[in-house]
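For this depiction, one protein chain was excluded, whereas all remaining protein chains were kept in their positions.
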Amino acid sequence: MTLFLLRRAGWFLVTLWLVVSVSFVLMRAVRGGPFSSERALHPAVEQSLRERYHLDWPLWKQYLQYVGPLDWSAQGHRLVGGDGTRPWGGLLALDLGPSFKYRDFTVGEILAQSLPVSAALGALALLWALALGLPSGILAAVRRGTRLDLALRLAATLGIALPNFVVAGLLVLVFVFGLGWLPPAGWGDLAHFLLPSFVLGLPFAAYIARLTRAGLLEVLNQDFVRTARAKGLPPHLVLVRHALRASLLPVVTYLGPATAGILTGSLVVEKIFAIPGVGTHFVNSALNRDYPLAMGVTLVYTVLVYALNTLVDAAATLLDPRIPLEEAG
Amino acid sequence: MTAAWRARLRNVLALALLVPLAALALALARRARLPRAELVYSNGSEVTTLDPATVSGQSEGRVAMALFEGLTVKHPETLAPLPGVAERWEVAPDGLTYTFHLRAEARWSNGEHLTAEDFLYSWRRLLEPETAAPFAYQLWCVRGAEAFSRSAPEEREARWRDVGLAAPDAHTLVVELARPTAYFLALTSFHPLFPVHRRSLEEAQRSFPRRWQSEWVRAGRLISNGPFKLVERRVNDRLRLVRNPEYWDVGAVALRSLDILALEHIGTGLNLYLAGEVDWIDRVPATLVPELRRRPDFQAAPYLASYFYRVNVTRPPLDDVRVRRALALSVDRRTLCAAILQKGEPPSWSLTPPGLAGYPRPEMRHAPVGADEAAHAAALAADRAEARALLAAAGYGPARPFPPLEILFNTSETHRDVAEVLAADWSATLGIEVKLLNQEWKSFLDSQTNLRYDLSRSSWIGDYPDPNTFLEAFTADSENNRTGWRSERYDGLLAAAGREVDAARRLALLAEAEALLLEELPILPLFGYVSQNLVHPRLGGFHANVLDEHPPKFWHWKERAR
Partner (left out) sequence: MSARGPVHPARQAWRRFRSSRGALASLLFLAASGLGALLAPLLPLASPRVLALEGEARAPRLELGGPRWAHRVSIRLRLSEPPRSGELLARAERLLVANVRELTGARPRVLRHGPGAAPEELELALLYRSELDPARGADLEARFASVLASQSGPDGLHVPGGGTLALARVEVTAQDGYGPLGALDRALVALRHRLFGFFQLGPWLGTDAKGRDLLARCVFGSRVSLSVALAAALVSVLVGVGYGALAGYFGGRLDSAMMRLVDVLYSIPFLFVVIFVITLLGEYRAELAQLGIGRMTAFFVVLGLSTWLTMARVVRAQVLALRQAEFVRAARVLGASHLFVLRVHVVPHLLGIVAVYLTLTLPAVMLYESFLSFLGLGVEPPQVSWGILASDALDALNPLSVAWWLVLGPALFLGATLLALNVLGDGLRDALDPRLGRNA
């Protein structure tokens, strides 16, 4: 187990480095600059902005400056980097730099403000997803082929097929303007959460329901379940103790990246409900060519995906003892 | 794997589930709900910065107008300059020297006195290229300012002595212009010329050499001189402003607090407005305009902005002015405005929008538009017949079909709608196969700047009510030209207008320049913008005007009608 975690940590650094390097080059290879606008800047003004953010440097120099082992900036100390108090700066010192678009904020500040919002919303959405998805998936599998199964499947299909802004629009019409129970948008207390988290969680609930049903059906035909049944265990015990655990494997595998996605928010839900989360930045930073912010959200996502996938692999051995942990790594 | 490890693993997994829940609790606890401000309005997406010198967008300008104040203030309805930090001013008869008398009671939000030195510092900062102020060139009308902006850092000090700005005493600011600038007083109420607080700015630069920009405008640290001051800011959420007790005219400011929301989605703004959580939204969903126009709280007024298409005149066959004219003539502007845009946009055959006082606005040649449907149809038919003839004269016909054209536009439903209508018009009238190419904003700008397009959707918003703000974009060396078109005569006319003291003669010169532009047609004029405000019926001091600027200083709640 320790070895497993250590090896994963080592791989993690490699992954992170690869992601940073590839993204760094990719972002700057994309056409269009961070400072262009309908009203073009005077060339001297644009030049001055490029100098301020070191965009006038060659790419390798910008890269080393960003990662941080060396520092060529006016405030830096060549070769030792950092600001004189630390041996290095940049990423190595967890400094993500300033945002090009939101110039009153550093990337660190933006993430610090928006991540908790998205995480809170995502957590609630995840609860919705599990609370709705698991039971209906199990029910559909157990009552396979009945009308209930069909209805649940239909609901799940709708949950996936309806774009989330349509669901959001319908819910706002009903709960905000029809019944007057909830505020239309905004951020502050729990009432603000309910609709957006439901909208965010709905497709995930549908996914989970489908995967649970499929996984359970797969397992219900397997030998160990048959054996348990033959031994005369009551059906619900067979279901919970034997079948369900093994059938959750695809669900859990799916949940890893899904959780990373759900915790980092969604552009559409955040826009429609005016929620200052981090999901907006994934899209807007790319569209604004805000390289530091784009890199910041990329890093957050990388860390989350990696951590969750590691957890998932660990969980896989718990759910299915036949998978050894070392193999899972 | 041992059983102990398995149990430990289980704990880890339980923890993993708990972490997000803890985050939820934490976020809820930390973000205690701010009670609603006295007035809430939606300001589009998050502003780039609060620093008034370095921004160019309208939403940034609106925030700056609440936090800061210039020498003059715009009248909320007429936009005429009212006394601001300057209580009065004199203009020399040659129109070149302005003397501003600053009021003694003008103060910063920390109680310090605001003096003429503050303006010298702020305007010098605006002019310095390191500040990277997009509107620095607006101040180049001041003697020596352009040379100062273009000078190297080491000769900066010497150049500064030649700049026509002086403060004979703490409350007098003398400005000497290089050329008479009719709109200079209007400029003094424009946000780049607002004063900034020197001490706090320099302190931030010293303490935070790497990120002073994000430090000096932080809530709690930002010192401003306007009717409101900043108390809280959440990125992508809101700016909370409260009345500035140190403001010289605080008695006239009726609102105690102001929330400026960053709302990206127009539909959300509408929902919040309809639910009474927001009192003013400045954009509405295009599809709902027919519905909204029936409401008394919807204000759509002409707005100093034009919508047009840039033509890449370096690309054949668009280098032929007959082709450009044929394209411009075959568009049914009236139907476009009435059926697609629907907000009452005026069809336009000019670059400048209507509503510029005293300006003899020229139009491109076209059949006179009648009042009724039949006259309109006849005029359009005549224009289209001429368009077909022009295209034939340019050598295109059944034997030599016109090559396909591409309309480049940036991501937006309205731009797409307009492009679809134009494509249909051109295909039906001229038989031209028109392709639509949608690009996201930055790629679009890149294509436009590097002339990688045939026709591209464009618009221009005036900074001050004067034709110059539109026409100067199309001089040969303007970075906003982006058409490849250049005309020495055009540049000469604009330069002559810049030197002209007499207001009427100056406008006539500008009109001559615009007429030339509309003869050559590097742009295809389409329509003028209208503002689209949904405003709470009880909000007083809010008026529709051509700049769509609404100084919050004058806002107040009207008594509920009984």
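Per-chain residue numbering starts at 1, and chain names A and B are given in the order in which the chains are listed.
Going forward, a contact is a pair of C-beta atoms (placed from the backbone, for glycine too) under 8 Å apart; a residue touches a chain by one contact, two chains touch by 3 or more.
Just so we're clear, the structure is a prediction, and the values are computed from it rather than from any experiment.
> Which residue among B:291, B:502 or B:519 touches the omitted chain?
B:291
> Of B:109, B:189, B:244 or B:271, which sits in contact with the chain we cannot see?
Of the candidates B:109, B:189, B:244 or B:271, B:271 is in touch with the missing chain.
> Can you work out which residue in A:259, A:280 or A:302 touches the chain that's missing from view?
If we include the chain that is not displayed, A:302 is the one touching it.
> Pick out the residues on chain B that sit against the missing chain.
Per the touch rule, chain B residues meeting the hidden chain are 266-267, 270-271, 274, 285-288, 290-292, 335, 338-340, 342, 397-398, 401, 410-411, 413, 416-417, 419-421, 423-424, 427-431, 433, 435-440, 443-444.
> I need the residue numbers on chain A that touch the omitted chain, in ascending order.
7, 11, 14-15, 18-19, 22-23, 26-27, 29-31, 153-154, 156-158, 160-163, 165-166, 169-170, 172-173, 176-177, 203, 206-207, 210-211, 214-215, 217-218, 221-222, 249-250, 253-254, 256-257, 282-283, 286-287, 294, 297-298, 301-302, 305-306, 309, 312, 316, 320, 322-323, 327-329
In this section, only the chains that are shown with their structure count from here on.
> Can you work out the whole-Å distance between the CA centroids of chain A and chain B?
Roughly 36 Å separates the two chain centres.
> Going by the contact rule at the top, pick out the chain B residues touching chain A in the complex.
Residues of chain B touching chain A: 1, 5-6, 8-10, 12-13, 16, 20-21, 23-24, 26-28, 30-34, 45-46, 48-51, 54, 56-57, 129-134, 136-137, 149-150, 209-211, 213-214, 217-218, 233-237, 261-265, 267-268, 271-272, 274-275, 277, 440-443, 445-446, 449, 458-460, 479-480, 482.
> Show which residues of chain A lie in contact with chain B when the two form their complex.
Contacts found on chain A: 1, 31-34, 36-49, 52, 73, 75, 83, 98, 101-106, 109-110, 113-114, 116-117, 119-120, 122-124, 126, 169, 172, 176-177, 183-190, 259, 263, 271-274, 276, 280, 284, 287-289, 308, 311, 314-315, 317-318, 324-325.
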